[in-house]
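Note that this complex is displayed minus one protein chain, with the remaining chains in position.
Let's turn to chain A:
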Amino acid sequence: MNDLEQRLRSALKARASTFEAGPDAWQRVLDRRPRRPRARWALAALPVMLLAVFVPVLLDGGLGRNSAADGADGIYRRLMEGRMPAGESVTLDDPAGGKLRLWFAKGEMGQPELCHIAERADVEPYGSCGGMMDMGITSWNGWFEGSTAKGGASRVMDYGVARPGVEAVGAVTKSGQRIPGTLLRPSGAPFLIWTVTYAALDPVSKVVFTEPGRADREMPRSMMIRGQLKGEEQAGTAIELAAGLTVGPYKTKNGRSLSWMRQGQPFARTMLERDDPLKDAPVSFFLAGDEAFGVARKDVAKVRITATGGGGTAVATRPDPWNLGLVLFATGPQAGVTAGYRLTAYDATGKEIWHKDWAPAARREPNYGKQIGDTLILPRTEDFGHGPVRLRFVKSQTEHMLCVSGGVDYDGRKAGGCGSAIFDDPNGFSHDTVNTFLPEPGTTISYGAARPEWEAVDAVLSDGRRIHGAFASAPGAPARVWYVRYPYGTEIAAHVFKVRGRQLEQVWHTRHDCWEATPSEGRAHALPRGITAALLEENCVRFWKGKKSLGGFEPIPGGTLKDLIAAERPLEWRQLNTDWHGFTLPGTARVEVALKGGGTATADTMPDPWGQGVVMFAGPVPEKAGKQGIMWPGLRFTGYDAAGRVVWTYKPHWPPY
């Protein structure tokens, strides 16, 4: 490497270090997915509306929200209206004082939810129920659901949900300390509950789940917390306004802000400098669910929220303790406001100084593009919650999309949204699912856009059992749709497609078990050139050179490697630097690769020690391949038997997968 190259390398490295990843990136990626799960405390908080107020008289209670007579039992009864408990509840000690009761429930549409009630001496009890985020609980061993963090608390407890197979939970704190957690198994519950308690001054940075036979999974806490902003720094101690709603000041690159939090998770933010929330009116507020909260000018003494259908709550404002020149308020829950309400502000004399009426607007579906062809109603989905399930293709500016409407989202609402419809790209695969939770045990349909050459589709379980799917099409649509129906909760390991005129099936693994496999001591099988291979429990043959992973090959679940090769594609291979390795048909003694421009290399085979029905090989890459390697068009592979006779030849298509 010459001087210029060295300078270039260090210059790029220096510049690269200036680009930082924000802590909210994971959430933002989730939000970008075509189908968006709605957050429990969704910022359904409508963008702020503005108003002004005053008045001295408290209409019914100060900053508390519910009637004291309501109590924890009353809250439980109210939460469970329209819900069914799913297992027993557990009661935990809040390290800052009080109790936290957690239990699973089934929502009105049968969707699984986690509910909580907090009981503390200093505030009236409060609680909520919400659907568990689909990405979290279905993709990880566990997920964060909340925290008891509040201003001034020296000890904090994080809690969440874990899959039934998890046997231990722990955490790593910011200082690197490892602390054990607790797993609770409520009788009859569909999931476990985990807790980790730590000192507020040394907060948790990762949560670690352990499941027998699997590598520990470390989950960065920042990935599970919604709403954190990049570079956000706490600028004061948060205070609790009401009913578990806390608010605290932060510094961001856009100036100071107030972050509104529930269960330790930010869910709304008031930008104090960038947007000047009180520029046009004396009150700036959010409506989240059934309560309003926000900031107001110092002369606003009280705020009242009145449901259009009757009933209301008034709350006194509270001076901000951070000398921001504001007052704060939170109305607490008020029944009926989601159907429309009036927010009124009063001055210290009780005089109304402003009000704002709001009525819910019809939900607007995002416009992903122009619909192509008719809408397809998926067969046998009439009994789905919010059914039947309808699919339609749309053409956006850049791609075809397949849109779904019907079925139940994880928050019980009607599922809907669009995803890429990939039917003309051999590297791409459209796949999404739609659920109904009732009638029990519920049903899931996986579906996607079908390639023209696909003749049959199966969903494959990890033990190899197959569930047959079908195809459907709508007049004028650019592609057919494939779909497979199975009971909710069934873990599908792969989707397999029969391709017209081909012996080999096309496999799309839903679970990538082989990606994360690690070498198991004493089980590695030695191949030439220092390469080792092992068949792992997860039905994965993985290769290493030293400690460096060379990748793996995944048979169809329940099958063996021989299912992946045939005369039409007699070998599978990989390359890393100067080595290549793979497997091929039995009876092959030697494999040769010839480059388009000349240059060959061979590799002798050896039996696979696991009875996979193939022979393995590893060898050097042809010298002439250089940095281009042997993953490009124009290659020719030849298999020879022990007598040196050609038993197969193969010219790969590109891309080879």
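Just so we're on the same page, contacts are C-beta pairs under 8 Å (C-beta built on N, C-alpha and C of every residue); 3 or more make two chains touch, one makes a residue touch a chain; residues count from 1.
FYI, contacts and distances are computed from a predicted model.
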Quiz item: From the names "Branched-chain amino acid transport system permease protein", "NADH dehydrogenase subunit H", "Heme exporter protein C" or "Sigma-70 family RNA polymerase sigma factor", which one matches the UniProt record for the unseen chain?
Solution: "Sigma-70 family RNA polymerase sigma factor"
Quiz item: Where the complex has a chain not shown, which of A:76, A:486 or A:508 is the residue touching it?
Solution: A:508
Exercise. Identify the residue among A:381, A:430 or A:612 that touches the chain left out of the display.
Key: A:430
Exercise. Quickly run down the residues of chain A that touch the omitted chain.
Key: 4-5, 7-22, 25-26, 28-29, 32-34, 135, 139-141, 165, 211, 214-215, 217, 219-220, 223, 230, 253, 419-420, 422, 427-432, 491, 508-517, 538, 551-552, 554, 626-629, 631-632, 657
